[in-house]
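With one protein chain withheld, the remaining protein chains of the complex are depicted in position.
A, B and C are the chain letters, set down in written order, and residue numbers restart from 1 in every chain.
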Amino acid sequence: MATEHAVESVVVHHEPQSFWRRYIFSMDHKVIAIQYMITAGLMGLIGLVMSWLMRIPLAWPGESVPIVAKIFPGLFEGGVLRPDAYLAMMTMHGTLMVFFFLTAILLGGFGNLLIPLQCGARDMAFPFVNMLSYWVFLLSCLIMLASLFVTGGAAAAGWTAYPPLSALEKAVPGSGLGQTLWLVAMAVFIASSVMGGLNYITTVLNLRTQGMSMMRLPLTVWALFVAAILGLLAFPALFAGAVLLLLDRHLGTSFYLSHVVVGGEHIVREGGNPLLWQHLFWFLGHPEVYILILPAMGIASEIISNNARKPIFGYRVMVYSIIAIGFLSFIVWGHHMFVSGMNIWLSAAFTLTTLIIAVPSAVKTFNWLGTLWRGKLRFTTAMLFAIGFVSTFVTGGLTGIFLGNPTIDIQLHDTYFVVAHFHIVMATSSVFGIFAGVYHWFPKLFGRMMDERLGKLHFWLTFLGMYAIFFPMHYLGFMGVPRRYYGFGLLQYLAPNTQDIQLFISVAAFITGAAQFLFLVNLIRSIWWGRRAEANPWQGNTLEWQAPSPPPHGNWGEKLPVVYRWAYDYSVAGASQDFIPQTVPIEQEPTGEPGRHVPLPTVAATLSGDGNGKPLQNGG
Amino acid sequence: MADVARPQGEQVGAVHAPIRTYLTVWGWLFVLSAIAYFVDIIHLTGWLKVVLLTVLALMKAGLIMAFFMHLRFERLTLVYAIVAPLILLVAMLVGLVPDGVAVFVRR
Amino acid sequence: MVAEVTVQQVEQKPSWGGGISPFGVSWQKLMMWIFILSDAFIFGSFLISYATSRASVGKWVDTGKVFALHIAGSEIPLLLIAIMTFILVSSSGTMALAVANAYERRKKETVRYLFLTMLLGLTFVGCQAYEWTHLIVDYGVRPWWNPFGPPQFGAYFFTLTGFHGMHVLSGVIYLGIIARQVAKGVYDRRGSYANVEIAGLYWHFVDLIWVFIFTMFYLF
Partner (left out) sequence: MERSGIHGILFALAVVVLVLVGVITIGDRWWWLPPLASVHGGQIDNLFTITLAITGSVFVLVHLLLAYFVWRYRERSAEQRAYFYLENRPLEVTYTLIPALVLTGLITAGTRAWFEIQGPPPQNALPIRVIGEQFAWRFQYPGADGQLGRFHPRFVSESNPFGIDPDDPAGRDDIVATELHVPLNRPVVAYIDSKDVLHSFFVPALRVKQDAVPGMTTRFWFVASQVGMYDIPCAELCGQGHYIMRGQMVVESDAAFESWLAQQPTIATMLGLSQ
């Protein structure tokens, strides 16, 4: 055993010294996390600007905006955004936001930051592959951005890239080099996320510190773990699909194409099946959206428990729900294809699985409420975003129930109702998870605190703003406004006041988007001039708070921490404080860990207010 | 003491089969491949062929995974963790192929 | 200090002191397994796409005829593919022997079997090259067209076998690196031949995939 300790110290003091090895080509998971976050954040900002561009013609159809046109001369004609530029912006907005912003920041950013810290590991299992994963991700970002500047413009077939539109050069501007680069960038992105995923999964499984059993992992780690598994098993389908599509585009195969006439020209292909792409895409696409929500759920759970000063309600059930949601998310993909011409029996099967997924979601929702109940709620900015997450997840999840029903989906498919649904769960809930996480773990990232007052202002503008943008989109959906439309002038069934709603949405979008610059200012200011953070500013239990802020290379100094209890010993009766870090031995403080304390409170006891279990004397 | 309590290091290959077992498995793979080949060239058709070939392929896969890839000597949890996700491929198959048939019908 | 670098240390250094629970395997091996799972999903997606396309095309090609070899005037269906299958299965066998020898830390035998495996792998790729040439030159099969039937036949033929062949080739390179390490005694010094076993996992996986390509593409 003596040798082991010697090795430990060798590792610990082996911090790279040069600037390049330390901050650029670093293999330290925390540095990689920051790199991911900054890159992904930039991609998010680009996506945000694109959504602004899209909102202009939607609110003011045909009106000229010379000032904006000057900034983006390539996209405007006569001061008006061109229809093909609209589609390109829409496609890139969706792609950047889903993959390059959310996936990257949640798995690459928070995964890298939290998994080793909360498992009590010194780093990822294979730091070199971890570093490679980031650089490959950056490469994919560059390829995707490059596609904006090629002749013909960026890909314009939607983020779903349905062929034949995406397979034929003539079908739509941007389906030349732009679409090819889109596919290549996605393939590279997938390679990067596989490299990341391998590390996250192995690290969670094998690199937990002593005492950190799976059922003691914080929910953040559970959620990231399951999300990583989803990525690893789902992305291959898109990879295969993208390879086939590239071959269709450049080798003249006909996986997805059959004989078509585009622009008067006959394109002779035989026997392809466009639905095949849709299946492959959504076999990824649906798990993908859960890759985006699960980590946000984990972050919200952690932050809610911490700021309610209460254990998370029903920890085990929360874990099982995460697993259940993860599994179910693989077998619901067909709900995006109810009216695509898919076999109607399949639709029925997918209805079943789709609606069942609401059950574990319900459990999670009520467990969050249960955690708030009789807590001592402290409203940090992170907490506000976390409860904002609960609100928006429920609102957005419930609209999924309409869509999951194929009969109703006949009417609602590809209308703004869908746009409303996914922006509320994804653009709002998941983004709230990210904001909550950044405010909460900022001390671990940079060793300083973010400004709470600015943060709260940011929260309020964003919370109200997001609802203002996306709630009215449901109304558009009711009225049957189709999505991916550049303008609605021809549609006579729309009441004239739909245009008022569009205007309202756009104004809200500009204000909300602008509010994000508060966040940016706060971020930059705090990185350099924020108040110095102590190790455990939020009185948290999980391991990362036992390390200094920011944790040094190797995280834990000489010795790995040892874990004696679960992560949610908040307000345990008889304890000296209202939190007990996981590293505190049972002999020193009691525990409330499930299974270790007796007995479970009954309903009657709960109502009479005496549900508090007595901790076992010696849990060992 | 505290840092590393669980078993460490050279666990790999602690249990494994004698070389004879590998040779036997090798032999069986030849035999099964040969059977599959004959199933094809004697022009069996229809479901019988599909079922036979599928079973043979699964048997071969099973042998490779169990012996060559050592799953037989690993913990059962690992076996489950590796085999269970394959259900999703079955789900994919069940979702896609009938739809392929449906497309054919509606050409 | 340096002189004392022992088994434990090297094994442990990259893992920062983690354990092997819950699966009882090192993180390196686990990582390979997980990678294999992910890769299996790529192949799975290709094969299932192929099955779907074939279902939606309806008629298909008599692969027995296309891949027949003419020997002494008589046509033996699928002979080349049968030979290739036997080669790849054999390479799996030699790989297993390499791993078995690695357990016993028999350096020389391990290297020998690794080389044999690489040789068989290269032979397999050679056969594949021959088959491609044959189909392209003699029959005029193209990814977008072929004389036998639906164009998807050629398309999937090149995609599936090409992707698989690339895996075999990368495997040969991978084994080459491992063999070099073995020969240089790196694993003796480390006291662990685990990397040979991990490379073996990959190689057997490539063979495993071939079982399904053989069955689904050639035999069905």
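FYI, a residue touches a chain if its C-beta (ideal position, glycine included) is under 8 Å from a C-beta of that chain, and two chains touch if they have at least 3 such contacts.
Quick caveat: nothing in here was measured; it's all calculated off a predicted structure.
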item	value
Shown chains that the omitted chain touches within the full complex	A, B
Residue, one of A:246, A:323 or A:394, that touches the chain absent here	A:394
Full-complex contact with the absent chain, from A:487, A:552 or A:585	A:487
Residue among A:68, A:214 or A:260 touching the omitted chain	A:260
Touch residues of chain A, complete complex, unshown partner	83-84, 87, 156-158, 162, 164-165, 168, 171-173, 257-264, 266, 268, 271-275, 308-311, 313-317, 339-341, 344, 347-348, 351-352, 355-356, 358-359, 362-363, 365-367, 369-370, 372-380, 384, 387-388, 390-391, 394-395, 398-399, 401-402, 405-408, 410-411, 413-415, 452, 456, 460, 463-464, 467, 471, 474-476, 478-480, 482, 484-488, 490-493, 495, 498, 501, 570-573, 578, 592, 594, 597, 600-601, 603, 606, 609, 611-613
Residues belonging to chain B that touch the chain removed from view	103, 106-107
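In this section, only the chains that are shown with their structure count from here on.
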item	value
For chain A paired with chain C, centre-to-centre distance based on mean C-alpha positions, whole Å	35
Per-residue overlap in chain B, given as positions that touch at least 2 other chains	3-6, 85, 88, 92, 96, 98-101, 103
Interface hub residues of chain A, defined as touching at least two other chains	4, 8, 209-210, 233, 237, 273, 276, 279, 283, 560
Sites on chain B touched by chain C in the complex	3-13, 16-17, 19, 22-23, 25-26, 29-30, 33, 36-37, 39-41, 49-50, 53-54, 56-57, 60-61, 64-65, 67-70, 74-75, 77-78, 81-82, 85-86, 88-89, 92-93, 96-101, 103-104, 107
Sites on chain C touched by chain A in the complex	1, 4, 6, 8-9, 12-23, 26-27, 30-31, 34-35, 37-39, 41-42, 44-46, 49, 52-53, 56-57, 142-144, 150-152, 154-155, 159, 163
Chain A-touching residues of chain B, taken from the complex the two chains share	1-6, 85, 88, 91-92, 95-96, 98-103, 106
